[in-house]
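Yeah, one chain of the complex is gone here, protein chain that is, but the others are all in their spots.
Per-chain numbering from 1; labels A, B and C assigned in written order.
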Amino acid sequence: MLPNEKKEAKGAGVELEVCLGGLTLKNPVIAASGTYGFGREYEQYCPVETWGGIAVKGITPEPRAGNPAPRLTETPAGVLNAVGLENPGLEEFLKSYLPRLRNLPTAVIVNISGFSVEDYALLARSLGREAGIAALEVNISCPNVRHGGLQFGTDARSAQEVVAAVRRETDLPVIAKLSPNVTDIRELARAVERGGADIISLINTLLGMSIDVEQRRPVLGNLFGGLSGPAIRPVAVRMVWEVYQAVALPIIGMGGITGWQDAVEFLLAGASAVSIGSGNFVNPRVPLQVLEGLEGYCRRQGFSSVQELTGLAQTELARRTHKGFARG
Amino acid sequence: MLPNEKKEAKGAGVELEVCLGGLTLKNPVIAASGTYGFGREYEQYCPVETWGGIAVKGITPEPRAGNPAPRLTETPAGVLNAVGLENPGLEEFLKSYLPRLRNLPTAVIVNISGFSVEDYALLARSLGREAGIAALEVNISCPNVRHGGLQFGTDARSAQEVVAAVRRETDLPVIAKLSPNVTDIRELARAVERGGADIISLINTLLGMSIDVEQRRPVLGNLFGGLSGPAIRPVAVRMVWEVYQAVALPIIGMGGITGWQDAVEFLLAGASAVSIGSGNFVNPRVPLQVLEGLEGYCRRQGFSSVQELTGLAQTELARRTHKGFARG
Amino acid sequence: MPLCYEEIVSHGSLGDPAEGLRRLVLRGSAAATARPGQFLHVRVSDRLEPLLRRPLSIAAIDRAREEVTVLYRVRGRGTEALAQRQPGERLDVLGPLGNGFSLPEKGELWLVAGGIGIFPLYALAQAGLARGLEVRLFWGGESRGFLESAGLGQWSDLRIPLHLSTMDGSLGDKGAVTVPLGGYLKLNQTGPAKESQAARRGRSAEEARAAGSRRSAPGVEATEAEAAGVEALEAEVAGVESAGGKRSAGGCPAGQPPRDLSWAVCGPRGMMQAVAELGVARGFRVEVSLEERMACGVGACLGCCVTVRDERGRRSKRKVCQDGPVFPGREVVWDVTE
Partner (left out) sequence: MPLCYEEIVSHGSLGDPAEGLRRLVLRGSAAATARPGQFLHVRVSDRLEPLLRRPLSIAAIDRAREEVTVLYRVRGRGTEALAQRQPGERLDVLGPLGNGFSLPEKGELWLVAGGIGIFPLYALAQAGLARGLEVRLFWGGESRGFLESAGLGQWSDLRIPLHLSTMDGSLGDKGAVTVPLGGYLKLNQTGPAKESQAARRGRSAEEARAAGSRRSAPGVEATEAEAAGVEALEAEVAGVESAGGKRSAGGCPAGQPPRDLSWAVCGPRGMMQAVAELGVARGFRVEVSLEERMACGVGACLGCCVTVRDERGRRSKRKVCQDGPVFPGREVVWDVTE
């Protein structure tokens, strides 16, 4: 049932490998940071090697206990979470987690978060020396911590600074993960491009909240949380479309993917790869179904490589309408 | 089945009347602009007098044909629309629509849109003279027109200017309707407060898009559209919460209300009234159910007036935690 | 009361389950006022996904039993959810909505359907026959299996002339419904003199069949073209026609289409455009049933608007839900970018 097996079975295969700048993935499907632990939690349900890459939970220099419960609640077609960057901290990560991560049969992307530019630099310096890491994903957009986090992600100058600091410390491919909680995502994309990012990933969660009407208080211990899941997909696709127009960097698109059609939507909008987050909660087999569906789609539509899909809805539209890339 | 009948039947009534600055509504439930035509389209399904108010479709100085089809599509728990402000224009509105609107047994709120500050001023001047209008709602946030609209709604200075221009031209209560497509909604709220708004309504739709994977093109004729419905409710509630902290103006909250619990959520977060838009599409009886549910909720929880609910989740939280109004 | 909870009387596959077609019979107040071409706006489930109601045409009306029938294809999330609803449950329905087809006072009524566009036409056929109109069906579908699943048997029972086509040629002409329609029209205009020539040019079997049936009692002799493989068609369709008995043998006044002719057209957009252009050019009264995505269904959201033009070519917008779904073919602006 693995895509590779399928490919052989069906003869003429569709090329699933994608190159995003310096990051080559055997297929374009990545587990989204924070939703897939440290890679193994789901292995009974979905083989680790299924994934093109796995982005592990965001790491900070110091260990963090995260926010008080409740940390999540459901909203219509969405998940609202306020985990608050619970993680073992850099030292423990290097000691107890990274060795096991190195053995995973997939590209390991380490997601990093900080509360100052120095935090990010420290993380990049330290992780940049380690073997077995395919890329660093700079989370400048986590909305669940009271200070830092979101600020970097919503201010173009700070975003650029953070990315530049990471860039200086490592030769690993640098993925800048953008927050959707901004007026103009293109401005942020240009800022991280200037900062030296190799790849842009988006979107992180939308800032939201939910109130328990019987108790007359916010549901989440942290009051606010980040909204993910199918509910946010239209916003995410729009932002991928916009960023594809604004910068030349490859894009990892995410937000609400629960099936291959959703993944194709992101690719056609401009993404070179996609991440699946909340979709795993709904069904751990989503990545398998996405890969199978992607292959079938390419075959039906006559594409020999998934890379051909990237931005196709934009280029075909431009060809059809001469509207070029005008904002809708 | 009308709330009034119920109230009598049950004896001790819950006061549903709400005062929002200069705008008094017999109950806090308003039909959201653009989803309820000119008030009568749904009358076979839900009596017009059910509503505390009805905000009619956005009016521009000149008639507008709107965007090409398809103008809407469904997304998970959401609606993506790109109607593009189709409307008869000011002159025709005054001649053919307003006379009939005056006879509606509810407060009529006229939603106005423009492409320049002068447009808004013109609309306010002209409509401000007319009898039978309870308030003007200044739509600075429609994402479905290529120029204007969204720009005013995402730039604090322009927002203030537009509202101030309207303010100068009319003595009617001025409602400023905010766009959620901004980094900091509080900044916009403060701007329209400075501009002289009496009331703030939010949220308008989130900018989104959907791509037809088989046709490899955006679903909507306009490419982008505005996302509404239950999917966006967590974002809307969060923004009402933030705006309640930022300004002293009464708030009309909306975004994804399909039941009384949702309406209570907005009130507890800080709204003084709520609007129902996409919820009508799902079930035209939503306003009836919301009113009935609101009354029952107040009775069960021991409130004699719905006005007591406004912002209660915030004040109670502040009392409990001494965290005050700290941002989550 | 147009907002109602109709009781699901029966609900199951229509024809071969593999075709994914379903038949839903509802009992309630909708039947009392329903007209052919109107639709119901159905809340498929009480979940918030799928969120919006789905417009579904009224396929048959039984006022005595207070029942309406809806036929649909399981296509996406809305119809999938609907397909799970069980008999005995109540379905939240708005309607009947929309204008419906206008039923001519007299004359001939041609129904032209592509695929599941057939569904709303059945009620119209019934109403037309009840009024004593001459009714004739042109219907193109994917395959014989599709047509049979989608109700060919029931149509046969109406005993009206049927002109069929399939994309795979498994029944009737090979191609879209424009093949039998165009052929039939041309024959009626050009007359028998050119017929053999047309047959020689390889015109469609249906065209040939129509010609054949005009010449003599139907189903007796086959032209060269027909011999190619339309025996099944002959046996079935022409058999229906001859049995129809409503019309003199041959089915159509020779050399000219009937003067008082109305067309009711429903199907994919491209097909409707082609058919409407055929009919409008000849001055027939053509009505098409448009499809647009709908939110409110009652004219309140402007989500379903399409562009129409009046006699002087002036453009304006109409709501498919309220001003339609049926529009005069000549008014429709087919270019979607307008």
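In this text, a residue touches a chain if its C-beta (ideal position, glycine included) is under 8 Å from a C-beta of that chain, and two chains touch if they have at least 3 such contacts.
All figures in this text were calculated on a predicted structure; none of them were measured in a lab.
Peer 1: Which shown chains does the hidden chain touch?
Peer 2: Output: missing chain touches A, B, C.
Peer 1: Would you indicate which residue among A:229, A:253, A:270 or A:287 is in contact with the undisplayed chain?
Peer 2: Checking the options A:229, A:253, A:270 or A:287, the one contacting the hidden chain is A:229.
Peer 1: Which residue among B:53, B:76 or B:208 touches the omitted chain?
Peer 2: Only one of B:53, B:76 or B:208 touches the chain omitted from view, namely B:76.
Peer 1: In the full complex, which bits of subunit B touch the chain not displayed? Write them out.
Peer 2: Its contact residues with the unshown chain are 76-77, 230.
Peer 1: Touching residues of subunit A against the unshown chain: what are they?
Peer 2: On the subunit A side, contact with the omitted chain comes from 34-37, 41-42, 44-45, 57, 65-66, 68-74, 76-79, 81, 83, 86, 221, 229-230, 258, 278, 280-285.
Peer 1: At which residues does subunit C meet the chain that is not included here?
Peer 2: Against the missing chain, subunit C presents residues 45, 47-50, 77, 81.
Everything that follows uses one rule, which is that only the chains that are shown with their structure count from here on.
Peer 1: Select, from all pairs of chains, the pair with the highest number of C-beta pairs in contact.
Peer 2: Top-ranked chain pair by contact count is A-B.
Peer 1: Which one of the chains is farthest from subunit A, going by Cα centres?
Peer 2: Centre of mass proxy via C-alpha means gives C as farthest from subunit A.
Peer 1: If you average the Cα atoms of subunit B and of subunit C to get two centres, how far apart are those centres in Å?
Peer 2: Centre-to-centre distance between subunit B and subunit C: 42 Å.
Peer 1: What is the distance in Å between the mean C-alpha positions of subunit A and subunit C?
Peer 2: Chain centres of subunit A and subunit C, defined by C-alpha means, are spaced 48 Å apart.
Peer 1: Specify, in ascending order, the residues of subunit A that touch 2 or more different other chains.
Peer 2: Subunit A, residues with two or more chain partners: 76-77, 230.
Peer 1: Can you list the residues of subunit C that touch 2 or more other chains?
Peer 2: If we look for residues of subunit C contacting two or more partner chains, we find 48-49.
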